[in-house]
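With one protein chain removed, the remaining protein chains of the complex are shown where they sit.
For reference, chains read A and B in written order, and residue numbers begin at 1 within each chain.
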Amino acid sequence: MSGTAPSGAPRARGASSARPVNARVGAALLAAGGLLAALPLLGIREDHLNLAVLVLLAVVLAQSWNILGGYAGQVNLGHAAFFGLGALVTRTLWIAGTPVGAAMAAGAVVAVAAALAVGALAFRLRGAYFAIGTLALGEILRLTVGNVLPEISTLPAPAIAGYRLAHRYWIALGLATVAVGVVAALRGSRLGLGMQAVREDEDAAEASGVAALRVKLCALALSTALAGLAGGLFAYYHISYYPAHPFSPHWTFDALLITFIGGVGTVAGPIAGAVVYVLLKEFLALRWVEFHLLIFGALFVAIVLVLPGGLVEAAARVTALGRRGSAGRAAAAPRHPAATASAPSPGPARAPLEASVERSRSRGRLREASREPAGPEG
Amino acid sequence: MLEVDGLEAAYGAGAVALAGASLTVGAGELVALLGPNGAGKTTLVRCIAGLVRPRRGTLRWQGRPLTGVPPHAIVELGIAVVPEGRRLFGGLTVEENLALGAFTPRARAGACARLEAVYALFPVLRERRRQLARTLSGGQQQMVALGRALMADPRLLVLDEPSLGLAPRVVEAIFETLVAINRQGVAVLLVEQNVHLALAVAHRACILEAGRVAREGPARALADDPEVRRAYLGPLAAARP
Partner (left out) sequence: MTVLQQAVLGLLLGGLYGLAAAGLSLIFGVLRVLNVAHGELIMLGGYGAFWLFALAGVDPFLALLVVVPAALLAGLALYAGLFRFVVAAEEETRIKNSLLIGFGLGLALHAAAVRLWTADERAVTPAWAGGALTVGGIAIPLVRLGALAVALVLIGALHLLLARWRWGHAIRATAEDREAALLAGIDVRRAYALAFALGTALAGAAGVLVSTGYSVSPAIGLEWTLKALIVIVLAGLGSIFGTFVGGLVLGLAEAASAAAFGGAYREIVGLVVFFVVLLVRPRGLFARA
């Protein structure tokens, strides 16, 4: 989605200069992580901590969607179904006495199992059909759960008495770290490259030797596992809610909005998007209910049309403009998440796959340029 | 009337389809465009039709440049293209297909008379005019495609592989019609695999190879040329005087 065209020599140069940069970035991340972990101990206000939990929850939710939608290019409009399943299972088990860690793990397992069961079928659908099929699936689950469990679910009194926001916060932080870590690991991996190849052009990817279905199912599994965990966090965090609520499509919409506005298919995008989204929502909710959706909906459309790389791409362009002063540094500087997202590290086994991704991307661009259909109209 | 000069076009990052093709079609001429598969003939047709934008080179029609002109405007200017595979509107009737050929404002004047002329040229279409186009045979579909192009009142008719998939008898009938149309003053650019038949009806011919015009000249001369005969008409034909 964020398009730079890596070629042999500049990439190698980039890779070698990436090492000191990566060390610096790594140190910064570690420091930030430490600070974040210590947050509850620093005497921060409770409502701010709540906000932090919501941001972290949004990060996990968005990153989970990002794996299937951003990297593998499969727009899943039923994401809430897995969030909901995770919440349902976790809540049920935890209230019944299971330790929350096991309950959340179980939630994730159920979510993945459901996803794989459906995915094997749903992935026979391409593009739009997959999206609306998953939308239907999500709605089916929501309506069913709403019918079967119409009453509000409230924590029993001892659990409310023993409620520690800090625990929720640390679990949220841990999950967010895992989610970001998974996406970051994907970026440079063979699986991640396979996903991107499928995203750009599934047929070409198959022709290059990528087992498209297997790749998509892996993406689905990772995506829904994280979504299930996010649901578990939701169930652990909220004192009372309607069981059908986590199945509501608005969680899917949130995931999409955050991911696209932040920068779909990047690591930093969903993080940036989550922060902006949750904070803006909180700020606007005080004055205008639902207004944040109007803004974000419009922003989303603008981004899809004009700036597909979202905030991350915007930031990259702004810093690239700033760099124009310094002599001849290629736009593929590894610092920029936009560039690094599309320039995977080299390796002989990966080269043909990268070429295929690039070919598909350029073919896609050219098709758009020449206004030429890919084949006979259906 | 049609001047193609140094046309370059490519698909995707590297697949070059035309590498400097040049040809002309004068008023009233029937020019055949020949060449092996993948030579770029269809790409050239698509450039003329306005479906593909060439990277370099010029395309002129009666003196004015065609690059950047949208396909529907090119029809208005007097060029009608019969694409490879006919590409009819299968779910519409024969008559609706033909009527759509006269969609442009210039063509609308006199559309009724032209429809009659098309039916006179292809009587079988008049019988089947309320039939859905996809229910027709290959040869009849080709007639509809040709008729639709004629409905646009073209000064240049471009055909991409009209003989493809048709029985020899049908192909001959189509080609006879082409000659008749040409005699009425419509210039024709004919892209064909059937070299023998194409050279028999054309005034001039161009041979496209690897995106460039390799040979060109009067059809008769090319037909007699031993190299051409060997390459396109087979060893036995080459041996024959």
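Assume a contact is a pair of C-beta atoms (placed from the backbone, for glycine too) under 8 Å apart; a residue touches a chain by one contact, two chains touch by 3 or more.
All figures in this text were calculated on a predicted structure; none of them were measured in a lab.
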{"item": "Options B:G6, B:P36, B:P71 or B:G165, residue touching the unrepresented chain", "value": "B:P71"}
{"item": "Of B:G91, B:G138, B:P168 or B:P226, the residue in touch with the unshown chain", "value": "B:G91"}
{"item": "Absent-chain interface as seen on subunit B, which is shown", "value": "49-51, 70-72, 75-76, 80-81, 83, 87-92, 96, 99-101, 103-104, 107, 148, 152"}
{"item": "Residues in subunit A touching the chain absent from view", "value": "75, 77, 121-122, 124-129, 131-133, 135-137, 139-140, 143-144, 147, 249, 253, 256-257, 260, 288-294, 296-301, 304-305, 364, 367-368, 371-374, 376-378"}
